[in-house]
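Every protein chain except one is present and positioned as in the full complex.
This part shows subunit A:
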Amino acid sequence: MQKAEKQDRLATGLILGLAGIAALIVISLVAYLLITGLPHVSWHFLTSSASAFTSGGGIFDQLFNSFYLVILTLAVAVPLALGAAIYLSEYAPQNGWTNALRLAIEVLSSLPSIVIGLFGYLVFVLRWGLDFSLLAGALALTIINLPLLTRACETALQQVPALQRQAGLGLGMPKWQVTLKIVLPQALPGILTGAILSAGRIFGEAAALIYTAGQSTVNVDYTNWNPFAPTSFLNPMRPAETLAVHIWKVNTEGLIPDAAAVSSGAAAVLILTILIFNLSARGLGNYLARRLRK
């Protein structure tokens, strides 16, 4: 056999082997979570409240809190990230200042979430007086998600061909109109995909929430739709334990006899939800891109 051919086979084998190991780790992790967790997931488990001391409790409040926190965080983070991305992509000159801005965004993305959690505790919870609340949690998660979301939005905007902008300007449209009416609609699939992937990260985040959204769930009234009422399930100023925090808490200081079952069941629900977020991000992105071209 030729030497070059032999080397090529060796290199290909090595690359395949490494890729296989990486895939195996991920797949076996997900499989383990689902196999150990799914048997504990039942309709009762999903729809009843957690119990403090006895077995047989569910995760309904935590599950709702997680979804609500996703909505609250995206409501704050998406406009901010989109604004920053529009500035960076459409308006910012290419100079030292904007490069510094991009660097700052990248540094922000590598901050450990526990650091952001403690920062949120000091600033949002104590200084701003938000106490342990969904809002404080949403603000901390905004900080975590801002870098990747901004990057996703910027990339989506950059992928709109420059000629589209030129054509708009050539028709006598002001730049803000070109950005809003021509560029943004075409970038929407990418922006939505970024937002849904962020939703997955928000759903799975625990460390940043322990000191911001809190670890306790007050009894809320799911029939009270007034977000300003203290007992309303929509009140963003109430403390709220999310699913990920619940898993952590049950494992570390849980007093219930079925702690292991509850935490693996909750973990299975968590990973399934994130899986659904990711798949729907892909599906929705493709669907919108197709509709746009039609």
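By definition in this document, contacts are C-beta pairs under 8 Å (C-beta built on N, C-alpha and C of every residue); 3 or more make two chains touch, one makes a residue touch a chain; residues count from 1.
In this section, contacts and distances are computed from a predicted model.
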According to its UniProt entry, is the unseen chain "Polysulfide reductase", "aminomethyltransferase", "Fe-S cluster assembly protein SufB" or "Phosphate abc transporter, atp-binding protein"? "Phosphate abc transporter, atp-binding protein"
Would you mind spotting which of A:P39, A:P79 or A:G170 touches the chain that isn't drawn? A:G170
Residues of subunit A (touch criterion as defined above) contacting the omitted chain: 161, 163-164, 166-174, 177, 181-182, 185-186, 292-294
